[in-house]
Each structure stands twice: as C-alpha cells, then as structure tokens.
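The complex is shown incomplete by one protein chain, all other protein chains being positioned as in the whole.
This part shows chain A:
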Amino acid sequence: MKIVVCVKQVPDTATKIKVGADAKTIDSDGVEYVISPYDELAVEHAVRIKENNDDVEIVAVSMGSADSDKILRHALAMGADRGILIENDNSCDSFVTAQSLANAIKEENPDLVLCGVKAVDDDCSQVGGILATLLEVPFIWSAAELSYEDNKVTAQNELAGETYTVECELPCVVSIQKGSVEARINSLISIRKARKKEVNNVAATTSEAVMQTEKLELPAAKVGGRIVGEGPEAVAELFKLLREEAKVL
C-alpha cells in the first residue's frame, strides 16, 4: 500500500505577521516556518496506518520554496519513507497548487492521499477537493478520526453536534481535521535517520495562477469592548445589543 501525504510550509501561528513592502505578500524576515498543523496530523495518521499494517510506504509531497525541505524532513522524521519537493517560489492559488500536486501524485499511483483540512496560512480548505477531482477519486472532507482496514478507510467527523461516519474504498483522498490523534514528538534518532532519507526535487508543472492577490492588509485594530452592566439585570440589555447592534442573534 502506498500513502501520499501532502504537506505545506506555513508561518508559525505564534508569528506576528507583517505585510511585505509589495503589499501583496507577508514580510518573511524573522518569520519561523513550520509544517501546517493539520498536515502534520495527516502525516501522523499515515504513520499510524503504517505501524499497524505490513508493506506500507509513505511519500510526503510538498510544493513550495526550496526550504520546504525542512518540513519534509519533519514528515520523514515522523515516519514517512521519502519526500518529493515540487519547487515553486511563486505564490499560487488552490487550483494551481492542486494541479501541481496531482501531476506529481499521479506518477506515484498511491492507494490513499491524505492532506490537512486546510493550511493555516490562507485557510482555503480547497486543495484536497480539487486534488481528488483531478485524480478522479472520491474525497472525504475533514476527517477527525480515520481508520484503515481491508482496502477501505472509515472516517468520522462531527458536524453540527452529530457524528458522521463515512466509509470509502481506496483509492481516495481524505483531508484531516483535529480529532483524538496528536502528532508525535520526533525522537533524536528519528530526526537523524530522516536526514539520510531521499527527497526528490522536481519542477512545478502548472499553468498560470488564475487568481491574483491584489492587496494584503492587516485587519483593523480591535476597538475596546464595552461592559453593559453586571448580574442578571444586564442580560436584557446585552440581549438587545447583540440583536440590534451586533446583529449576531
């Protein structure tokens, strides 16, 4: 069985983002890049499937700048067997990303493709679905739990307070949400081993991005909150404001 996991390099969520001089990209000075947390969970799920089954190969695939090698090494330390880095320095939209990934993944002919439900930089949550369409296989969106048995995966997700269970024969694409599984902490020995694993750098094979970023700006600074009163007497006023002013009820 072969599993491909798609991983993306994103700014660490603790980073204070500054807009770059071009007003279209972020200023990368001092930004720490990490593997997107949902992608890391996808790797964890893949590694658990490998640990519980014989003959599983995991290939981690990333599209991004050359230093995405770092997050591929992270996936390799977690237990992926080899990596593919699709080099691309340009920012691109979800379609172009999925297209490039699909081209590389087709050559691998995997049984299962995992990715994070979204990358925490742009929060698009589109790549998994487009990827499945391009690969012409079914897609399970946002699996919080995932298990594999007899050539099929079972995924669970909570939506609107209910648990949905979906089963699907392989091949398919599954995007991973946060559930009970936590990503492992890499041991020093696995980190050292990862250094020796193979990462294949390939050129991106994509069309021009259709979507262009016009402008990037930080959200307006939050204005201070308001205390409408204290205790039960304040409830009526709060309710009124939430309905009439904030229009959230």
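Things to note:
By definition in this document, a residue touches a chain if its C-beta (ideal position, glycine included) is under 8 Å from a C-beta of that chain, and two chains touch if they have at least 3 such contacts; residues count from 1.
Heads up, the rule we're going with is that contacts and distances are computed from a predicted model.
Name of the non-displayed chain as stated in its UniProt record, restricted to "Cysteine desulfurase", "Energy-coupling factor transporter ATP-binding protein EcfA2", "Acyl-CoA dehydrogenase" or "3-isopropylmalate dehydratase small subunit": "Acyl-CoA dehydrogenase".
Among A:I189, A:A203, A:A220 or A:L249, only A:I189 touches the chain that is left out of the view.
Note that of A:V59, A:A77, A:L101 or A:A204, the residue touching the chain absent from this view is A:A77. The chain omitted from view is touched by exactly one of A:D69, A:D93 or A:D111, namely A:D69. Residues of chain A that touch the chain left out of the display are 12, 14, 30, 32, 34, 69-70, 73-74, 77, 185-189, 191-192, 194-195.
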